Structures are given as C-alpha cells and as structure tokens.
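Here the complex is missing a single protein chain, while all its other protein chains stay put.
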Amino acid sequence: MHNSVSTPQSSVRPVRTGIVGASGYTGEELVRLLARHPHATLALAASRSLAGKPVAEAFPQMRELLAPEFTFCAADPEALAREDVDYWFLALPHGVAAAYALALTAAGRRVLDLSADFRLGSAALYKEYYGGDHPAPALLESAPYVLPELAPFHAWKDAPLIACPGCYPTSIQIPLVPLLRAHLLRPSPGALVINSYSGISGAGRKAEISYLYCERDESVKAYGIPRHRHLSEIEEQLSAAAAAPVVVQFNPHLAPMKRGIATTITVPAPGISIAQVYAEWEAAYAGRRFVGILPPGQHPDTGHVSGTNRVDISASIDPRTGNLVITAAMDNLLKGAGGQAVQIMNLLAGFDETDGLL
Amino acid sequence: MHNSVSTPQSSVRPVRTGIVGASGYTGEELVRLLARHPHATLALAASRSLAGKPVAEAFPQMRELLAPEFTFCAADPEALAREDVDYWFLALPHGVAAAYALALTAAGRRVLDLSADFRLGSAALYKEYYGGDHPAPALLESAPYVLPELAPFHAWKDAPLIACPGCYPTSIQIPLVPLLRAHLLRPSPGALVINSYSGISGAGRKAEISYLYCERDESVKAYGIPRHRHLSEIEEQLSAAAAAPVVVQFNPHLAPMKRGIATTITVPAPGISIAQVYAEWEAAYAGRRFVGILPPGQHPDTGHVSGTNRVDISASIDPRTGNLVITAAMDNLLKGAGGQAVQIMNLLAGFDETDGLL
Amino acid sequence: MHNSVSTPQSSVRPVRTGIVGASGYTGEELVRLLARHPHATLALAASRSLAGKPVAEAFPQMRELLAPEFTFCAADPEALAREDVDYWFLALPHGVAAAYALALTAAGRRVLDLSADFRLGSAALYKEYYGGDHPAPALLESAPYVLPELAPFHAWKDAPLIACPGCYPTSIQIPLVPLLRAHLLRPSPGALVINSYSGISGAGRKAEISYLYCERDESVKAYGIPRHRHLSEIEEQLSAAAAAPVVVQFNPHLAPMKRGIATTITVPAPGISIAQVYAEWEAAYAGRRFVGILPPGQHPDTGHVSGTNRVDISASIDPRTGNLVITAAMDNLLKGAGGQAVQIMNLLAGFDETDGLL
Partner (left out) sequence: MHNSVSTPQSSVRPVRTGIVGASGYTGEELVRLLARHPHATLALAASRSLAGKPVAEAFPQMRELLAPEFTFCAADPEALAREDVDYWFLALPHGVAAAYALALTAAGRRVLDLSADFRLGSAALYKEYYGGDHPAPALLESAPYVLPELAPFHAWKDAPLIACPGCYPTSIQIPLVPLLRAHLLRPSPGALVINSYSGISGAGRKAEISYLYCERDESVKAYGIPRHRHLSEIEEQLSAAAAAPVVVQFNPHLAPMKRGIATTITVPAPGISIAQVYAEWEAAYAGRRFVGILPPGQHPDTGHVSGTNRVDISASIDPRTGNLVITAAMDNLLKGAGGQAVQIMNLLAGFDETDGLL
C-alpha cells in the first residue's frame, strides 16, 4: 500500500523496516539511515501528525533520496501490525510507545523502542520518574536494555522487543561501565559527578518559545537539576555494572548547537592508574569501531562526532585531587538515538555492525 | 596629543582614563564602557599593534560613539606614564602587563590590571603555573586582588595597583566564597567539582585555525584538564575564604557562543540546608546589584546575563546525594573582565558602583 | 498604581513613557531603552499576555536594571488612556495597534506606533496588502510617517500620532531617498532590485516550528517573494521621494542570526558618478550620527551595527554594468524598530537625538 524507498544493491537478503513516530528529529535520522542502508528497505514511515504527507516534503534534505510518492502512513497500531515488516523502530514519546510495542510484538514483529518505556527494570521505578503507571508492565520485564557494545549478544539476540538506551545514558555508560565492571571505581553516593551538555535537538521538534532560535542562540544553561528523568536509567545501569548501588550527581545542560552531547565525569579514583583505565577500555572495545578512545589530554569534541555513530572518550587522573576526569562526546541523534538503533538491527539481522552507519 | 571621546554631562568631576592593550576583545569592551561612562573621559587607548589607527575603524560598532579622530596611541610605558591619566586599565597578556604596571605606578598613576600578572599571592606560584620568573615580585606582593563584592573596600581603596580577577574565577568565587567563609562547606581535596563553559571570546582575538567559525560552530569540548592556569587563582582565593586549603577539580570547556560563562559546581554539603546557603548569599550580596540570586530550580542562563555586568547564581541540594549543586552564569567580557574593572574604578573614584554599567 | 523604573539624573524634566505590547522582541528593546534613558521614566509596560508578571522575570537580562516590583499591566485601551503618560509606544501587531491609537490620542496622549497600521497613505492600499478594512481610516490620514533623518521636523513635531517605519523600509530609504529626491535615479519599473537578509528576531517571539533553533540554524532562505507586506510601504515612500511612481523588486530572506538586516540594492545609474551619490548622502546626513557613510568598497556588516541605532551605507558604481550597487546594514530591533521610535521621542521632547541611544 505504500512505496518503499530503497533498493538494496547487494546479495544479502534485505530486511523490511518501518518507523513509528517518523516526523520528529529522531524519526528523521531513522528515515535517512534506513533509506540509505545497503541491506534494508524502509517500507513504512508512520506518523501521528503527518499521515498522508510525502516524507520528502517534511524532510527536504532527503528529496533526492526518497521516492516522491513515499508518504507517511497513519499510526494505527493494529493496522501496522498487519504490515509485512521485519523490524519496527519506535521513535515516540514515553507513554506512547508501549501500545505500539504490545501490538507489534503480539503480531510477531521485532521492535526496537527508542522511547523510555522499556528502559527501566521495574514498573515502580518507571512510576517514580515518569509519573504514571507503566502501560505494559509484563512486557517491561522481558525487554532487554541493549547498549550493543556492553550487552552480551546472546542475551538479546532473540528478544522480540529491545529497549534502546537514552542519549545522555549512552555517553555516560560507554566510559564508565567497563571501569565499574572491573571494580576500578567504587564511588560513594554522590561522588560520581556527571555534567552533560546537549544540543537543542535533544528537546525534540516542539513549538515552544524556549526552543526558538532567538532564545537559545548564545545561551548555555542548566536544567533538570537535581532529578532529570534519565537519572533513573543511568543509575540502574551503572549499579548493575558495579554490582552495587551507584548514586550519581547528574547535571544536564543545553548548549547552542543543533546536535551533540558533551559529557564530563569526575570521580575519585584512589589507588588506580590511568593505564588501568585505558586497559579496561581497550579490552571492552577492542574491534568496536563506534567507540573512539583518545589519549589523555586529547579531549573529545562534539564537532568531531557530529554526523557519526561514534562516541569518543578520553581520561586523565589529576594527581592533585586523585580524581579521574573523563570526557566524552557523541551525536545525540545518532549514537544517542537512531544510529544506535540501526546498529542493534544490524547485529540482530546478521549484518556487519557498521552497515549503513559509516 | 590625543582626542578624548566623551564629555561627561554631570556635575561630578570626571576622571581621566586610559587603556593599554585596547585592541583585543577585552580592550574593546573597556573602550565602549569608558566612552559611554557618565563620569569618565577615555583619554588614551594604547595598542601595541594598531598605534595610529582610528579606534572607530577597529571597532565599527562604536562609530557613532567615538570621535573619528580618536586614534590608538603607541604603547610605550614611559611615554604613557607622562600622560595626564587618573586610572589606567591594562588589558594585556600575562607577562606583558607587569612592565606597564611598574612604570605607571612609579609615576603615581593608579592601575587596574586585568592580566594574571598580579593575581597570585607569590612569585613561586606564578612561576609554577605561568612558567617563568615573575617580572615584578615586589609589586606582586603589594597588589590587592579585588573582586569588589568580596574584598572589603578599606583594604584596597588606596592601593596604587589592583589585580582584577579572571573570568572563570569570578563565576566561581561569587557563589562559593560566602559559603566557605561561613564554613558551611569543608570539602575534602577534589570533592569540589567545577565545570565551566566559556564562549569563544575567552580565547582572545587570535588568528588561529582552532578559533575559526567553521571549527567552533556546533562544537562543545573540554580543554586544559587537569591544570588550567586559572586553577592557581581559584584555589588561592577559595583557600583564603575557607581559611584552610581547598583543592578543587576544575574542568573548563569551550561552547559555541561569542560570550558568556556557565559554571556548575557540585560539592558535598553534609548537614546543611538550602536555606543556609541562600541566607549566606543574601547577607553577602545585600544591596549589590551585580549579583542575581535566583531561587532553587531556576537556573542561570548565559543568554540572560550577556551584555550585563551581573553574575546570576542559584543552588539546590540533592536529597539523594547530599550534594549542593550551584549554577552560575556571567558575561566573560563584562563581569568577567572589563565591566568588573570599571566597577572597581567606580568605587575607587567615589562614583556609584553601577555608573556606566547598567 | 505601578512602579516606574528609572530615576533620571539630570536637570531636564523627565518625560513619562509607556509601552503597549511590551513582551515581544521589540517591546523588550523599548523597555531596555526607556529604563536606561537619562530623561525618561518608564511608567507602564502593558502586555496582553503577561499582565501581572514582573517585567524582570520576562526579561532576565534586565534584572539589575528594573525594580523587581515593576510588573506588566493589563492592556485595556481605556484604562491606559487615563494614565499619566506623555509618550506611548505601541509595539503591537498590525490590526491591533489602531484601537490603542484611537483611545490614547483621544485622551490627548502622544502616540508612537511601531506597527504597520498607520504607515500607508490610504486605507485602500492597507486593504490590498493587509487584507482587511483599515480600523481607523481617519486617523490614518492624519498620522505622519516619520523616518527622522528624512522627514522635516516641522511637519510632524505637533502630530498626536506618528507612524514609525518598518525595519526593511528603513534600511532601504536611508540610502535611496536622498538619491531619488535629487533625481539622480529614475529607475524603470522593476529595475530597482532590493535583496534584504533579516535576523530571526524579525519574525517575532512566536512559538512556531519554523522559528525553532534547529530549523533556522545553518539556514538562509528567501520568503515572501514577490509580495512582502513591507513592499507597499517601500514603494509609497520611494515614490514620494522621486515625485514619480517607483516600482521595485523586493526580495526578503531569513539569515541565521538573532538580529540585523543587510540590504543590497542594485539600480541602473546612467550618467551619474559615485561622487554625486556620496555628495547627496553627505548633504542629507550631515550632523546625523545614526547614519554611517562608508567609502566605496568598505561594506556594511550587521555585526558592526548590532546593538546600535545606526544604519551603515556604502555604494559603488560598477563600470561594467553601469549599475549603482548600494549595501546597507542595521539592527532590525533598534534603528529598525525600538531605537528609531526613541529617537523620534527624543526629537519631539526637545532632547538630543542621541540621548539614551549611544
């Protein structure tokens, strides 16, 4: 009923993909990535607000990439569940994604959810941070949380529904999880201090005064302190890595750029050397092209990862304070959202991890 | 021999002012502030690189403010010392300012130095952080460090030479010093974590690839970790306030904006309440219009202080971590440099603190 | 009933001023200019949407400038007409301003209208471009259109209601009107080609997707071709200057900056010399500090006029084409709106034209 947009050019059997919530900034990235993907066909792009409109009109950057007749379809969960689609990507607000996940998994489709609906381990924590009963608690418990460089493949390769990590949490877990797993760090509550700076696209395509060009240009500001919603996800994952409770200070900010997250982490590091830090990183990320390990003193720059699916990380130990200081940078819409979801699909489908992402 | 640019319109006796190093970004702000000042005459603007050039050509934003014949004069210390000037502002690189301070104070002029040359308490610390012997160690010891909201007036009102604070240090001392003086905070070494984000003008008007528009646009990055030069000044001042050694983690960054500094501070705050924090701030800054105290949860924004001489500060205590989280924002070229120097001159000359700065 | 914000410091009798529509970008500039003005008191800031809110909360850049208790008042025309205010500034959308102009002038107040309601010479032209019957046709005919460098003072010094020029039209008339009045230029219809580039603040503080940071950053685009509303005002004024019909091609664009208009004009100039152009400009603007005349080859830059009330203009004649090419730059919110209105008030009140504007 809809036109698909790409004709894969290789001998690998292409997968059929669909997006729900295709009209936001993350949805736009997914359209681009899947339309260009060498082994995937973007079969459907569903939107609650733009159904019937040609996708290339909403995303004029992709005019030469998309067939003019490829239009957003309606976002009815039951109807979408009947479509011939192998992988569904949900780029929807929290609280909205769950209904689609239920319908699509019930129909036997595989679902990659980019919302927060299935990231947490319990409905109780969800309620505490997101303020309502979880819409699908049973599904929540069965959905693995997959940061592909950190979650062992066997644990999620057959999962019908996968929770994709949030943007801030990805930039934080990549440098910290290997160190916590190795028990190099054992921070007391609040001693792990995380400052993150996000580009404005992180706020989504919303018609609000505070995201106008004239309000955000030339402006850096903190927000969401002390209890940003991503905190629940960050602490749950870091605690699992440490096999002990980890309580962090998370200070998010907005910076005047379209995309990118720069994260700076300070943590006491008694008795460890910078060589140990780099050794854990090298071991954890050997052969993974989407983690860039920079030498001490060479700091990640959001401008260097913009448009890529890579996280750059670096660290040094301050001999004066005994702290480990980690800096990380990432594109919030790619490795922090759409790119990482496609990376997961690549692995599920047996493609190379980097296909369509270089 | 040079034309002055403003004719004060009031009955207060105007002071005659001069700038050395007038062609950089801080020099430009000083030209603007002094040319507009209701009780000051900008008598001389000296420049090592632009002597002989009309100032309005270098700073076209001020074409209607400056007399077309007002030109940069040469920056010879001995010649400048013979000029009829009451207050000299040195907007020069560290290591260069000292020679001017020596010549001008020897001639009985009052000098406000915006460089780092006289900010530290000892020549030894200067050598450790700035890498050379101090050019005027005797003068260093006699020059008071003046953040006007924090240094008692009687201690510096007659000083011939005043060291004006650095940009990052101002944004850090304003929120922290009252709390340290009251002994509300007693952080162990490295537990006071400071992340600062500066606009690009902080790097000065230098023809370097890394400060080109195309390199800095859409880019946030850390630099100077773990040992930025301002660290020496920060720790010396915080230690003095605490009457005990304070060792901090200072993480500076560049953000894609012209001007502004956003500072976020995390520090353990066992046993204290947010009310105590605000009470100390209210007491310290009662009647001071250049410190804006925002309620918890309302975060300072560099866009809200750009073009002003104000620092905005806010704080909250995170009940989960026990940390105090402070956010601050400031214009690096005004309260962080030229504006603060003019504020000091206002107080020295007996003007209202805010004259020419609202 | 409301608190005023400034205490003029001179012996000139201060005037009492008020703003209707104080919460938009132009309103914000007017608040700043009037609160700082040496001879004016900002008595009232009326807003249709923010009545009751402290003005310094809406405009945090002015926290140290405004009394905390100075709040937006309601925007009821009849109630405002009873207030003790000498000069009212209307910073309202077209179609809305007229009702205030009627009520306030009926009460004997002087009104400076920054909307388009009284800029055109006839209700018929208004209807053609603005799509409705003019709300106050009688008042329209009596309201002079005042670009203060071009309209002779005697013709408007006693007018109860003054129409302030639009932003684009100001940047166009300043260079062209002296040349048309001198009959140096006699362009055939459409041969006078005007391209203008405006900062995003020109679109107002509106919560629309198309003015979000992520939509406008890195974007230059044309809009409103071939029939932008300002065209009516431009042609009416240029025709009056030429004493003959002038039909222009006007191509407006948006550029990724907060403020500023850059205008480039191309027009055939048979038989005239560049010296004649500059001679007319020098004659028209002798002694006027808000027009900067740059030599041929030195082009105006919006960055050089941002934050000022100045228009910079320059011109050259291309010997290959015989065309005169004029470039102009201006701050759309100052000389293009609020600054120009304050300049007009200065002249009406007998102040120096530049008071509060340098």
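As written, the chains take the letters A, B and C, and residue 1 is the first residue of each chain.
Just so we're on the same page, a contact is a pair of C-beta atoms (placed from the backbone, for glycine too) under 8 Å apart; a residue touches a chain by one contact, two chains touch by 3 or more.
The model shown is predicted, which means the values in this text are computed figures rather than measured ones.
**Q** Out of C:P38, C:P137, C:G204 or C:P268, which touches the unshown chain?
**A** C:P268
**Q** Out of C:S122, C:N251 or C:Q276, which is the one that touches the chain we can't see?
**A** Within the whole complex, the residue contacting the unshown chain is C:N251.
**Q** Write the list of chain A residues that the hidden chain touches.
**A** The missing chain touches chain A at positions 9-10, 36, 38, 60-61, 63-65, 289-290, 292, 301, 303-310, 312, 354, 358.
**Q** For chain C, which residues lie in contact with the unshown chain of the complex?
**A** Against the left-out chain, chain C lists 189-191, 193, 195, 197, 199, 215-223, 225-227, 247-249, 251, 253, 255-260, 262, 264, 266, 268, 297, 299-304, 306, 316-323, 325, 327, 329.
**Q** Over the whole complex, note the residues of chain B touching the chain we left out.
**A** 25, 200-201, 205-209, 211-218, 256-258
Criterion: only the chains that are shown with their structure count from here on.
**Q** Of all chains present, which has the mean Cα position farthest from that of chain C?
**A** Farthest by centroid: A.
**Q** Between chain B and chain C, what's the gap in Å when you average each chain's C-alpha atoms?
**A** Here the centre of chain C sits 36 Å away from the centre of chain B.
**Q** Among all residues of chain C, which ones touch two or more of the remaining chains?
**A** Residues of chain C touching two or more partner chains: there are none.
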